[in-house]
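Notes for the one structure printed next.
A single protein chain has been omitted; all remaining protein chains appear in their positions.
What follows is subunit A.
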Amino acid sequence: MDGPSLIVVPPTPLGYHHPSLSTTASSSPDLGRLTSSEQERGSSEATIFTIYSMYGDEANGGLSLSDVRNSKYGNHTYQQSQSTNSDVCDGASSDSNGYISSKYASATELPARTSVISNGSVRLSYLDDRPLSTYASCSSPHNDPHRSSDTIRSSKFKDLSPPPPPPPPPPSSNVVRASYIPSDAEAPRNTFLRQPTPTHSHPSSRHSVSPNGNSPTSSFRSIPTSPRPQPSELLSPPETSTLPLPLGTSGSKSSLVPSEGEEVDAFFVRNTYAELEMTGVKGDGYVEGVERTRARASRSRSSISREEQALDDGSEKSRELSGKELETLQSLDRYGFFTVTSHDRLVLLSSLPLTKRLSPVPSGPIKAPTNATSLPTLPPTPIPPKEASRIAKWNRMLEPRVRDVGGNIQAWGVKASKENKLRERTFKGIPDRWRSGVWDLLMRGYSRTGQREINKLGEEYREAMEKPSTYDIQIDLDVPRTISGHIMFRTRYGSGQRSLFHVLHSFSLRCSECGYVQGMGPIAATLLCYFEPERAYACLVHLHDAYALHTIFSPGFPGLLEAIYVQERITEQTMPNVYAAFKSHMISTTSYATKWYITLFANSVPFQTQLRLWDIFLLEGQDVFVAVAVAIVWVYRDNITSGAANFETVLSLLSSFFVPQDEDALLSWIGKMLGDKKMRSRMGQWRQQWKNLVATGMDSTALL
């Protein structure tokens, strides 16, 4: 195996823990206010910080705040590619995304080769951007193979540095982030970093860890269980060795065995994904890729040859990025989305109505407009202005709860003294760098799941990959069109799509009633942005079991109808005129709200808004989405009750893609509604009422 040149090499002494850390950290003006628990986070950061100091002066206190600022933005291109990795792809890294990891690796190396302060600081802020899964990619030995070719890749980033586009106003967070880096670094993971790189890591091992994604033990533990005899030698491309494979795969190309009774086409689909896990595809993240499974019945010689050409031949890690690819990287937003023109109706979700809390209101003006302000394009998603200070607060609020035998943090908890802050802060938005850790925390709490169960779910996930699912063909049809504007999911059969397929495949076998339902895709994909596939699967299970998604997805969508019933009762009580308008225009709630509840607002609001809604959903449960639905109706109530409104105007409006004018206003409104104990208890009663209606067969006339 090629020597991982970068991360493992650094002169990080084995005993490198606090001493050198504090040296490094002392350059940070913020060190003084760090608590030890904050320092628990991430030895890899410390390690990499040290690497920088080897190559230049950037790490040694020469890093002034303005440097960070200027460099980060003076090197815009690079910053963009960084954001690909950091802000976006907590999941990507943890998702065994070969492409992202490798980018990451090369990014890591950049300062080393160029000794450019700017890059160093960019790198730093990047690292610090991500509390948990950062480590998965920067420290995971599985990624090391990528680094073998980093020397070549790094040159690409040199190309990136020169053109400094007009620097956007630097969010203050950068400043703070940079100063936090050293602080975060303790070193529990150094051991991990020093682990010898396995010649071949079993793919599933990458998934067998918590969202931290950095459990060396679990990773290594699963290697011996691999039925494969070190196939990495056979499959020379370094990437292959990091790709997750279903258990039972052999090193050969054909990796699965058809199960009894499995349809030929379904097996073809399942096997294709398994095979591609071994080889990878070319241009993952940049190119559209070549369709293989839909065209299965009519593959010609030329299409097969195209398919072969699209396989990664091992050159992926070493080739130069084209200008177009660089452009692509530059165009990504902080969550990894391309700037694509949306074909949806984009309407502004105005903040003004949200200044008034939910309470019975009279009808709006009869001459109110029937439509809302429409937007030509999706506005950019800036980093929330208070992100930096919030990160600091979350740093102080959380502490490690579960560690694996290697000392790596597998789960976080809220300090007892800070528990009363959790709700308020979650409503204000979990800082993105904390999201995977906190989502994990919230889901563990809400579903009362312990580490052992999560590990078990991991096994279940891997075992399910061996089994056929009658939903495989349908899942395969949906995978390429699930948030395909995201770099992780863009390339056909790229690592993101493969993970998505496998998570949905395994999940479709979990509950025989639910199976796979369209709508699970965007949910799983969102989870994959923050968790490794294995953990994303476990999260889906939490959502299904504890957050009542079972009732949403099971045949007939009983949970959907229940939520709609509650939504209608609230509407009827607080906005009687709106309720009457729905009635007179004969607009059933299912006709516009179905996708809200089934996709958990994945395709109805901007990604960042969706994340904010999920933050509170994971904290509070299913009432959240009823509240969001009510909020939308609340905002547009005057449009709905307008004298000029009709079936078409109302339905068009409510079928739109909603862009909140101010997310905080929306969240705060929802917070107040859900914080109202009377309201919550009534919501509970209505849910019960609905169940009674269903039980007595009276439900068919109970909804609009």
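Operating definition for what follows: contacts are C-beta pairs under 8 Å (C-beta built on N, C-alpha and C of every residue); 3 or more make two chains touch, one makes a residue touch a chain; residues count from 1.
One rule holds in what follows: contacts and distances are computed from a predicted model.
Think of the chain that is not pictured: of "Ribosome production factor 2 homolog", "AP complex subunit sigma", "TBC1 domain family member 22A" or "GTP-binding protein RAB5", UniProt labels it "GTP-binding protein RAB5". Interface note for the absent chain: among A:S318, A:T381, A:Q573 or A:S588, the touching residue is A:S588.
The chain not shown here is touched by just one of A:T272, A:N603 or A:Q622, and that residue is A:N603.
Among A:A368, A:V402, A:L477 or A:A548, only A:L477 touches the chain that is left out of the view. Contact with the omitted chain, checked across A:L348, A:V402, A:A548 or A:A702, is made by A:A702.
Across the interface with the omitted chain, subunit A contributes residues 288, 294-295, 297-298, 300, 343, 474, 477-478, 480-484, 515, 517-519, 521-522, 555-557, 561, 583-588, 590-592, 594-595, 598-599, 603, 646-648, 651-652, 655, 699-704.
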